[in-house]
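Pasting a structure here, questions to come.
Removed from the display is one protein chain of the complex; every other protein chain stays in position.
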Amino acid sequence: MIPLDQLLPLAVFVPLLGAVGIWLFGYAPNIREGATLLTSLVLLLVVGGLLPAVLAGERPTWLLVEMLPGLELKFVLEPLGMLFAGVAALLWPVASLYSIGYMRGNNEQHQTRFYLFFAIAIAASMGIAFAGNLITLFVFYEILTLSTYPLVTHKGNADALKAGRVYMGILLATSVGLLLPAIIWTWQVAGTTDFAAGGIIADKLGGPMLTVLGFLFIYGIGKAALMPMQRWLPAAMVAPTPVSALLHAVAVVKAGVFSVVKVVVYILGVDTLAAAPGIEWLLYIAGFTIVAASTIALRQDNLKRRLAYSTISQLSYVIMAAMILAPISIVGAALHIVAHAFGKITLFFAAGAIYTAAHKTKVSELNGIGHRMPWTMGAFTIGALSMIGVPPAVGFISKWYILMGAFQAEQRVAVAVIILSTLLNAAYFMPIIYAAFFKAPAPGDQQVHGEAPLPIVLALSVTAAATLILFLFPEVPFALAQAIGVQP
Amino acid sequence: MLAATAIAVIRQHSLFAIVMLFGIYSLLSASIFVVLDAVDVAFTEAAVGAGISTMLMLGTLVITGHHERTPKHGPVLPLVVVMLTGAVLVWGTLDMPPFGAADNPVHQHVAPRYIEDSPQEVGIPNMVTSVLASYRAYDTMGEVIVVFAALVGVLALIGIREQKSPRPVSTTDDKPPRPVLQVMAKLLIPYIMIFALYVQFHGEYGPGGGFQAGVIFASAIILYVLTFGLDDAYALVAPSVLRPLAALGVLLYGGTGVVTMLMGGTFLNYSVLADDPVQGQLYGIIAIEFGVGLTVATVMMLIFYAFISRGEKAA
Amino acid sequence: MMLDFFDLYNYWVVIFLMMAGFYTLIAYDNLIKKIIGLNIFQSAVFMLYISVGKVSGGSEPIAADNIELYSNPLPHVLILTAIVVGVATTALGLALTIRIKEAYGTINENDIVQMNRDAEAEKAQEWGRE
Partner (left out) sequence: MSMHLPALQVIIPLLLAAVIFLFNNARIAYIVSVAASWLCLAIAIQLLLLVNDGSVIEYAFGGWEPPWGIAYNVDQLNAFVLVIVSGIAAIMFPFSWRSIQAEIPASLHVLFYTALLLCLAGLLGMTITGDAFNFFVLLEISSLATYTLISLGKDRRSLSAAFQYLIMGTIGGTFILLGVGLLYTLTGTLNMADLAERIGPLQASRTLQAAFAFLVVGIGLKLAMFPLHLWLPGAYATAPSVVSAFLAATATKVAVYALLRFMFGVFGADFAYGEMHVELMLVSLALVSVLFASLIALLQRGVKRMLAYSSLAQIGYMLLGIGLANVSGLTATLLHLFNHALMKGVLFLALAMVFYRTGGSSMRHMSGLGRQMPWTMAAFVVGGLSLIGVPLTVGFISKWYLILASIERGWWPVTAVILVASLIAVMYIWRVVEVAYFKERPADLPTVSEAPLSLLLPTWTLVAANIYFGINASVTTGIAQNVAQTLLGGVQ
């Protein structure tokens, strides 16, 4: 067996190696896609190999390089990161499978570029997951932004360009304009950027300045899409569906909320932050984002846009859970990252399947489609249930913990938001399901298609199944979530 | 008087007049340098400002035309900038040591050694030459390189027509013959050249040295060009001969330095050139002064050739 | 104060010349006039140096048996170098002037700036048509 502390960097290097392979075999699609799948499976093995160690309480460290005196690029294995890495590693093979079906089914251009940057984005996600300090996190955070830019603009037309501009603009502006100074400030105050249980700020900064730092961090992590920094997410919907899946489920937004939780727990410190004046405003903003985004989602006819706004609201669940600043809500936040990932990827896969098979993108066109595409719409239903937070989907568990945290911390606003948004979630998902299964197709709708290609159906069935399985057997993620912030 | 000339330069609009006035200005400032005991500087200023610079400006005017249009924009901003700069300078002079006082810091530090010891250390009476060629020989090498760099620039920009002009011989008849001038020049030029050599080798004892000699030598050739035309001058000294000589002058200077290095001293430490350090200094100074003279003379000639041949092409 | 004035008088004349040259340099559009201004400006700076080196009652710094007081030779050396630098710059500037005259047909800075702007605008238009 490979020693643990070397397995850690391997998680980053395996996808990078895969990227090189993809690039080299760009001329032969079969080998190229084989390389993608193989790499994703190897990565899954690597990440899986790390799991027992984390559960056993080990925290291996691996130093990449000392960038500046006292400022290192290093990886540290800890439960929260494990959770994120696990989700990404689990979903990548599935997403690859799906991509193969989708990209071939739609005859997309530049497929090599697509797989190449996809692999790099995964590598960056791994780097974020295992980052041992803020600076490492920031480095991979930026790599993730840059490597997903060619994916967002994949179509290369004017719309894609515009979307790409918004995407890059907001993500770079927030990260360079807010996150970077926040990191440097932290470094200046604390003398380190290492993640440590209980935070590293402690009493070194207090009062309003701490609140300012908190805002800088939360808004600096633009990938978490807290309003008003959410515009990039709907804009990025122009990209092919596998990219949306990557953005929404596997990597990008997850990296955002993951970073938020990480910063709150390991940098600012839950207890330290609770003393900052006015910090509850972040919670209110997150609550507002949840409700507002859900309301907007309600009015979207484009299916993918509706899903995008749903994502924005779900992300703010995580932020709100973190900002409740109760240990139990942190567990909820971590679990919600997992739950949302599996649920949302199922939904996007379904949307992509519909587009591939029937070339439909609008909610209003979906009447009766459930009969043509039973697997797809079945999976969609499970995903939607998870979003709403209804058993037997995993979304229920995470929401439950967040709610518990809100009660514990006596955050009545949060409680109200959760209840209200659950209703809204139901309001924008249930009509789709109803229409798909119980409404007759619109007259003139030819409905000459069947199910989507096999890889697609396979992929979305797997993720839908996972949503159910995680509800039944949540032990592993739960154990990880509970270990967050605990000094080993 | 200087001030008056300067004002006249600013006010005039005929560029030709301006250039001539500028020549006068240079001569006047040379005389001021003499008053201030700077004979070497005066010599150079006269040769360069009144001679070479004026010549080159006239050469340029041939090509560019004589008249200046009145400027369109108001002189307010420049005036403010100038006033400001002047004010800073005047402010700066307020704390300056009084003019000519022997106990000023300039005369107390560094300079005394040049004045008291250089005749013994370097072995020649002209302190300016000893400082120039020995104590601060490296600056002088830089100066030669600057001249060389100017040559490179001028050649790159306007080049020199290498061949004789393709015009048929008959056209030379168009020019009015200038017998008096030509005879005068033939009489004068050898003397100028001899004078140049004298200045070259007398620099250790009186005012002069490689630079002044080079300029004077070049001016002899320039005189020749002006009276006999470019083609005849080419027959006398072709630019293809001058070009390598210009580089050789630089190399002679630098080579002297390299030799001193190889003989165990630092760069341009002539003392190691002979058993007796003072004798070594003399060898070194003669060598580098010759390098200076060679480069300056050839560069000046080449630059002048370049201007004149460009002018003929334009005409 | 009066005494100071006479002590520094020499410097002030130099400063006046310097500023006259500087003014010519920046206020006029004709390139040759600019170069002349540059020369006047520089030679005034040279005079400042030489003034600094002067010792009242001293003689030129060439050692002779019967002279006790010499003027400071160092400024002379520096200025010799600076004069050469000046003439080199002048030569290069004039060569440039000739080329500018050939390329633009004028040696008036305003006209040249205008021509450059026109060229830039034309280019921008060309791109705009794409």
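Order of writing sets the labels: A, B and C. Residues in every chain begin at 1.
Criterion: contacts are C-beta pairs under 8 Å (C-beta built on N, C-alpha and C of every residue); 3 or more make two chains touch, one makes a residue touch a chain.
The structure displayed is predicted, hence computed values, not measured ones.
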Chains still shown that are in contact with the chain withheld from the display: A, B, C
Contact residue for the chain not shown (choose from A:F75, A:W187, A:F348 or A:F471): A:W187
Per the touch definition above, residue among A:F25, A:F117, A:F138 or A:Y401 touching the missing chain: A:F138
Chain C, residues in touch with the chain not shown (by the definition above): 22, 25, 31, 34, 38, 41-42, 45, 48-49, 52, 74-75, 78, 81-82, 85, 88-89, 92-93, 96-97, 99-100, 103-104, 109, 112-113, 116, 119-120, 123-124, 126-127, 130
Residues from chain A at the interface with the omitted partner, ascending: 65-69, 73, 135, 138-139, 142-143, 146, 153, 156, 161, 164-165, 168-169, 172-173, 176-177, 180-181, 184-185, 187-188
Interface residues of chain B (partner: the chain not displayed): 88-89, 91-97, 104-111, 113-114, 134-139, 142-143, 145-146, 148-150, 152-153, 155-157, 159, 243-244, 246-248, 250-251, 254-255, 257-258, 261, 265-272
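FYI, only the chains that are shown with their structure count from here on.
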Whole-Å separation of chain centres (CA-atom averages), chain A against chain B: 75
Chain B and chain C, separation of their C-alpha mean positions in angstrom: 15
Of all residues in chain C, the ones touching two or more other chains: none
Chain A residues counted as touching two or more neighbouring chains: none
Interface residues, chain B side, partner chain C - complex: 2-3, 6-7, 9-10, 15, 18-19, 22, 25-26, 29, 32-33, 36-41, 44-45, 48-49, 52-53, 56-57, 59-61, 63-65, 68-69, 71-73, 75, 78-79, 81-83, 85-86, 89-90, 93-94, 96, 98-102, 104, 106-107, 110-111, 114-115, 118-119, 125-128, 131-132, 136, 139-140, 142-143, 146-147, 149-150, 153-154, 157-158, 205-207, 211, 296, 303, 306-307, 310, 314
Residues on chain C engaged by chain B in the complex (per definition of touch): 4, 7-13, 15-24, 26-30, 32-33, 35-37, 39-40, 43, 46-47, 50-64, 69-81, 83-92, 94-99, 101-102, 107-108, 110
